[in-house]
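Right, one structure below, let's go through it.
All protein chains but one are shown at their positions in the complex.
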Amino acid sequence: MLLELSEVSKSFFGVRVLHEVGLSLQAGEVHAVVGENGAGKSTLMKIASGAYQPDAGAIRLAGQAVSFRGPREAQAAGVGIIHQEFNLLPERTVAQNVFLGHEPSRRGFVDRGAMHARTAELLASIGADGLSPDATVGRLGVAQQQIVEIVKALALDARVLIMDEPTASLADHEVQVLYALVRKLQQRGIGIVYVSHRLAEVFDLSNRITVLKDGRLVTTLDTAQATPEALVRHMVGRELAHYYPPRATQAGTERLSVSGGGNAKLRGIELRLCSGEVTGIGGLQGSGRSALARALFGAQPFTSGQVLLDGRPIRLRSPRSAVRAGIAYVTEDRKAEGLTPRQSLLDNALLATRAVRPQWLGQRARAANARQLLAGIEVHAAGEDQEIRYLSGGNQQKVILARWLAMTPRVLLFDEPTRGIDVGAKAAVHDLIRRLASDGAAVLMISSELPELLGMSDRIVVMRDGAIAGELPAGASEEDVVGLATGTRAAP
Amino acid sequence: MTLLRQRLAAIDSTRGVWVALVITLTVGGVLVYADGGSLFHQSSIVSMLQRAAGLGIVAIGQTFAILAGSLDLSVAYVISLTSLIAAETMAGSEGNVPVAIAAVLAVSAGIGLANGLLITKLRINAFIATLGVGLLIKGYLEQGYAGPAGSVPTSVQRLGYDRIGPVPLSFLLMAAVAVAAWVVLQRTRFGHHTIAVGGDLDVARLSGVRTDRVLIGTHIICSICAGITGLYLASRLGAGAPRVGSEGGYDLESIAAVVLGGTVLAGGRGGVAGTVGGVALLAAIDTIFNQLAVDPFFKQVVRGVVIIAAVAIYALRRRKAGRP
Amino acid sequence: MSATETGNAVPVRSEARRGLTGIGPILVILAVFLAAIAVRQPEFYDPPSLLAFLKRAAPLVILAAGQYFVIVAGDFDLSVGSLVTAEVVIAARLIDGDPALTWPVIAVMAGFGLMVGLVNGLITTMLRVPSFITTLGMYLILVGAVYTWTGGSPRGALSEEFRMLGRRGIEGVPYLQQLPYAVLVLAGVAVFAITLMRADFGKVLLAIGDNPRAAALSGARVARARTVAFVLSGLFAAIAAVLLGGFGGVSFQVGAGLEFTAITAVMLGGVVLGGGAGSVTGAMLGALTLEILFTLLNLLGVSGALKSAVQGLIIIAAVAVGNIRRRS
């Protein structure tokens, strides 16, 4: 056994998040860890990589009992981790980031020559020689940053590499690059713990799968023997009757339309969103999907073109103007753009209402309304004034949905609505999106997960290089989408 | 080539202040000339450099604290305290000089350590921690000293008064400190880690940087620099003075100099070169106004405006460069 | 992390309990000091002397409340001390002993406070200058400007009518003897501040201090709210100036160091530097505690020189303990 965690337990603020969990990893093995959000995956990984210390339990590395007092010790022992959120310094260069914490030094001084050379090697070794070691990380795209993140882990010559949701921010073709990389590392005899929500990946890559639920170990099984259905059953403890809710029966009236919309990141946008419809937006990372949502929400407004809302022209100068016009935006990056972490979940749910329709009094009525919404979408928490940062990703996302439901919006923009959310919550969110549509709202949904995109959308608009590459009807195939997105196939 | 590009990048963030300095000196020079004086008269240059030296050394120390995302409001009192320790330990005799220097460095390092521990171990906000420590020292000084005390042997006073041509020894001392600091920040792990900690504490920690040690380290350096300034002032004043630091306003002025130099108050960006420029700029403004015999109160106003304007311009440039 | 008992119930918690969260420590410290005073100086609790104390404490409490808005939104206001000085000196020169000018000048002071706050806010939000720098600069500017304007020493004089607000009160109140105007002003300000923080403005301000991007993307006008916080701080400083000028008369020292004392008070009250957490009640209690501390030190005969040392210790201890508590 390369790495072995046994009977590991951990609590935060009196809440037990891991109950005597065990996990083992062999050299050259890819061991997937799956489970709903709040199942304790990330906590377990943080313990394995020394970021947290377990309250109880043991860690053995190559048979040796170890106890990491910090990430530094874990790294020294050869345990590297690629975190869910990027751990990079935007102001510093690729090389400086890659070697942060273990800069090569000669006679007490940092050996910048060596640092530069080693970084170049590592980049080359994973076929990313396009990337300069001296590039400032802040100026790189998300995918490139992901590569830096991986190189950073490789620079440690890790024997054990933990990947926590490595594909979360990658588009499908970039995911392929990652697969290749993982297999390459596997051949080098590196043991890889692979945490993911994307079952497809898990089956593609892993030798064994460990399922966690509510901080407990459910089972560990060989991928060969496992089936997706079985896995989902283990994860949520129930069969998922229907994965995607039924589509709209008849297209509604036009709600919002853009003609000739453009700005720094977008050009010639022609788009219509209809009530009762879910319009999916496909495309690669950086193809302008998020830029489109942000333009429609006034966060990075259109500088040209015209927007009609219910037939009336409207200027979306700022998020505020959009919110007032009845547009809602569920962002891609919940932590940075969605939550106000130290406020109670009730306050988070009320944020938009308070910001746009301020009142001196009448707080109670509002609170009551918000409570109903929260209950309606099954948010689980210790109390309504619990700080939201202590909730699981799924529950956090639900609270943010409640924030917008309270505004009864006419148009909803979802950017990766189910990113980092467990299967159970995922279904709930999907149902909710569909319900909102059938209640008459126009929904725009950006997703990098093709199954989700295809499963949810009534129409799919695919973007490429800041423009709309083409539109596909419901029931289009993955190939159609990828083809349009990569430009290998023309619009029908 | 690439190293060159790196160096250019490093300069870029702190170039602005030097431009400002050149402009100030030219405009000031003309004004003073029109006023019938000369800004570049030996004596004015000397006093300009002299004035830069004291503030410069503190500000360089402060740069470390700020780069690491912290700050130190206790420096002014550390300066007063160390000036007294120096003068009293020396007690006018050559023999005691080494002891005195050692004592100063030890005490200031100790204070820096205390600041660092309060901030890292007790998680007290740097603003409050250093303010509190400053108040403690202030209380000690007010309780223990009724005015200047101790005396400095003439050999040490030379540090405060001697000069090579128009360049005072004290200025060379500052230059030395500056170079050392630059090397530490650019070329050592500690330097890299300091900037990392200031850039993003969590990233640094998860990358295996011992963030607490780094923060403590920067505070020790900051205090030691204040200690050196205390030594310098003692040599200049021939004695230790319990209010020389606070009256000199070294706490806020050092921070002002650092941000004038383009170092971001939040940390993670900037450097010593800028700080030296910031100090030089403040000194230049000072001297010019002296030459023009401008009402010292009005000078305050200008200082305030300059500081705000400078930082506003940096912010603007960074946004143009498309960074937060 | 906290999946609890099944079912979708999110337990409701009482308003009262929510009101108390965060101000526990400051209440305890306050209690300790009050007890210490009770031992050393029982007379302190005679209504008249208690009110006299409140009268003296009022300005700092008001300043702390103003500072709270700025801090909770994630900023600093280092300019309040010099603003207070400027206000008093301006008032003296404008009134110049003429009773008729009292109220007009008070209006001018309020206006000036609002304006300084507005400038602080706009520079910080529009030009993206860190508030520490903005207000540090403003501090230098105000000090310099007011000295320049008065040629270095205060001119004119405050009218008795002006000074009434800070000095006198409603006489012959049964049992209290005199009810100082300052206390009434303080009460008004406190009620205003607390209501404001209970209303939507306050909640949104907290959210902004916590995560400005999220707040903006929920439709909050971040820049405006932060600016308003500075404006409030400026206005409160003006009010404090009226009381301080009335209480002590005109001088250049009247505002010296108040910015740090106010920030200290806010910290003591359990408000987190950097914004997003803490209550205005806590901030005001913090200020009250600080004043009590000074009185107590005085009663205990602690020599003047040691006071700053004790102050330093208390701040560090209080904040440290607050943190330990928050973590446990």
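Read from first to last, the chains carry the letters A, B and C; within each, the first residue is number 1.
Heads up, the rule we're going with is that a residue touches a chain if its C-beta (ideal position, glycine included) is under 8 Å from a C-beta of that chain, and two chains touch if they have at least 3 such contacts.
Criterion: contacts and distances are computed from a predicted model.
As stated in its UniProt record, the chain not included in the shown complex is "Periplasmic binding protein domain-containing protein", which appears among "Periplasmic binding protein domain-containing protein", "Multicomponent Na+:H+ antiporter subunit D", "NADH-quinone oxidoreductase subunit N" or "Phosphodiesterase I".
The missing chain, though absent from the view, touches B, C when the full complex is examined. Only one residue from C:108, C:145, C:223 or C:299 touches the chain missing from this view: C:299.
Touch with the chain that is not drawn comes from one residue among B:18, B:64 or B:145, which is B:145.
Touching the chain that is not shown, out of B:28, B:69, B:238 or B:268: B:238 (per the contact rule at the top). Interface with the hidden chain, as seen from chain C, comprises residues 24-25, 28-29, 31-33, 36, 39-44, 49, 52, 56, 59, 92, 150-157, 167-168, 244, 247-254, 256, 293-306, 309-310, 313-314, 317-318, 321-322, 324-325, 328.
By the touch criterion stated above, the residues of chain B touching the omitted chain are 37, 41-44, 46-47, 50-51, 54, 142-143, 145-148, 151, 157, 160-161, 233, 236-239, 241-244, 247-248, 286-287, 290, 293, 296.
We take it that only the chains that are shown with their structure count from here on.
A complete topology is adopted by the chain contact network, contact being made between every pair of chains. Of the two interfaces, A-C and A-B, the higher number of touching C-beta pairs belongs to A-C. Rounded to a whole number, the gap between the C-alpha centres of chain A and chain B is 44 angstrom. By the touch criterion stated above, chain C contacts chain B in their complex at residues 123, 127-130, 132-134, 136-141, 143-145, 147-148, 152, 260, 263-264, 267, 272-274, 303-313, 315-316, 319-320, 323-324, 327.
Every residue of chain C that touches chain A in the complex is listed here, in rising order: 1-4, 8-13, 18, 21, 195, 198-201, 203-204, 206-207, 210-211, 213-221, 276-277. Contact residues of chain A toward chain B in the complex are 51, 70-72, 75-76, 81, 83, 87-93, 96, 100-103, 105, 108-110, 112, 116, 132-134, 136, 138, 152.
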